[in-house]
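Starting off with a structure, shown below.
The complex appears here without one of its protein chains, the remainder shown in place.
Which chain is which? They are A and B, in the order written, and residues in each are numbered from 1.
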Amino acid sequence: MIDFNSVTTAIDRFLNSVLPHQAATLVECLIIAVCAIVAYLTFAIVMIYMERKVCAAFQCRVGPDRVGKWGLLQVFSDVFKMLTKEIIELCSSDKILYTLAPFLVIMSSIITFSCLPFDNGLQVLDFNIGIFFIMAASSFGILGILLGGWSSNNKFSMIGAMRSGGQMISYELSMGLSVLTLVVLSGTMQISDLVEEQTKGWFIFRGHIPAFIAFIIYIISGNAETNRAPFDLPEAESELTAGFHTEYSGMGFGLFYVAEFMNMFIIAGIATTIFLGGWAPFTIPGADAFNSAMFMIPGFVWFLGKTFFVIWLLMWIRWTFPRLRIDQVLVLEWKYMVPIGLLNLLIMTICVVMGWTF
Amino acid sequence: MKLRETYIGKILLTIKSLATGLRVTLREFFTRKITEHYPENRKTLHIAERHRAMLCMPHDEEGNNKCIACGLCSMACPNGTISIVTKSVTDEETGKSKKVLVEYNYDLGACMFCQLCVNACPKGAIEFSNSFENAVFDRSKLIIKLNK
Partner (left out) sequence: MEVNFIDIKDFRETMLAHRRKGMDFLRELIGMDWQDDGLGAIYMLENSSTHENIEVAVRTLDRERPQLPSVSDIWMVAELYEREVYDFYGIEFTGHHDLRRLYLRNDWVGFPLRKDYDASEELNPVRMESEPVEEFQREYDIQDDREMAEIVEKLKILHYDQYVVNIGPQHPATHGVLHFHLSLEGEEVRKVDIRCGYIHRGIEKLCESRTYPQILPFTDRLDYLSAHQNRHALCMCIENAMEIGVSDRVQYIRTIMDELQRIDSHLLMYSCMAMDMGAITGFIYGFREREKILDIMEEVTGGRLIQNYYVIGGVQADITPGFAKKVKEYCNDQKIRIKEYYDLFVNNVIFRNRSIGVGVLSREDAISFGATGGTGRASGWACDVRKRHPYAMYGKVDFKEIVHTGGDCYTRLIVRLEEILESIGIIEQLIDNIPEGDYKTKTKPIIKLPEGRFSASVEGSRGEFGVFIESRGDKMPYRLKFRPTGLPLLAAAHKIMKGCKIADLITIGASLDYVIPDIDR
């Protein structure tokens, strides 16, 4: 396994040797920003293509296969189409907020994205309350959705925005609880430490039953956070045509669209990081030969493999279930998920205190 | 109280019903897909023999058709899709004058494929063909002269 910490330190030393310290920091920031955005867009393209193909497979179709070999260029042609679309200006909308909303959503998404540990040392933000930061950064995306729905001055958008407000703020709670359960198990909030800890064994195995329940709760509330079926009420197309982004066209809509997909990637990435061991390979205690073979596979392959598996799980759920109604969404959260999450946290604490974990 | 009405029972039933649904879609994920690859499958495409795509007038090898220009088809048509231009020709042997078809115009764009014209034809001179790729860019191209 490669330790990317050495690579980044080398680059840092090199830049500091040729440039003054502040300039070096600036250049580093720029390099990182470019890398993060490029990675973000690359994954977005992969995700959109994957969604189409996976959805098609669940629905006895073959999916896009006209543009390029196996439809590989479909996403690019879509982006091109979106770029050529007219951006419609509504006379009764709140111009500033209307323009700002998609950027808020994408900003929150990119900040969260940069916290993901792709490999040992391959991570932009890493500090002692990393998990806490992720939760905070991902939740201000709601603001963009609310503003988008509000400023469009469209009644459908408004209903969609209100629904998403109610839904996302509620589900933040059970998501936090399930993450907290794992923080109890690991004893740290720093992402790098969290993954380092899991090289000895993934938390979902080490925390057994409570960790597994936390994982299920996390997947459900993650689905709700990303506004995907069965929780796609804010944009329920058969009720509200397109919900909060009804009035957006061209790249305004494109940004919402990309952010939705990337939020799914982020949710899956976080699930991988805290439950499935991040870049840590699959190991069996005692089987040394097997373990060393597993360690030969690079960390980012492990990370991406696990993340895309979780994404596939999310897609499987999305393409199977009907949509819930808004009151049922809230009932599910407040009557089932939160109590179970709290109880689960208690069980986990007892397990940790009594030493009943592996 | 039955188990299915309790808090725990409801959760278990929910999980069961959701798992059943997931099983169905998972099975479909791995079965063969049913999409037809049109137009690549043009050669193997099966179009029902009776499929009504457009009206046509079959011609024999010498280029003759069976139309006697009686006009029953255009009278039967509810939409006025068919218009016939005729001329009178005097038969040299008998000396009787006879109507002969000059132009048989058919407006595919207005046709509703009700088959009344085919039913009305006493000679079986017209029929519906299978050529279904009728998309054109101009409405005027849908007005077709059927006789040669």
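The rule is short, and it goes like this: contacts are C-beta pairs under 8 Å (C-beta built on N, C-alpha and C of every residue); 3 or more make two chains touch, one makes a residue touch a chain.
Note that the structure is a prediction, hence the values are computed from the model and not measured.
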Note: the excluded chain touches shown chains A, B
Those residues of chain A that touch the unshown chain are 58-61, 155-156, 159, 163, 229-230, 232-233, 236-241, 319-328
Residues of chain B touching the missing chain are 13-14, 17-18, 20-21, 23-25, 28, 34, 48-52, 76, 78, 112-116, 119, 128
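In this text, only the chains that are shown with their structure count from here on.
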Chain A to chain B, mean C-alpha position gap in Å, rounds to 50
In their shared complex, chain B is touched by residues of chain A numbered 56-62, 65, 316-317, 319-321, 336
Per the touch rule above, chain B residues touching chain A in the complex are 11, 18, 21-22, 24-26, 28-29, 31, 33-35, 37
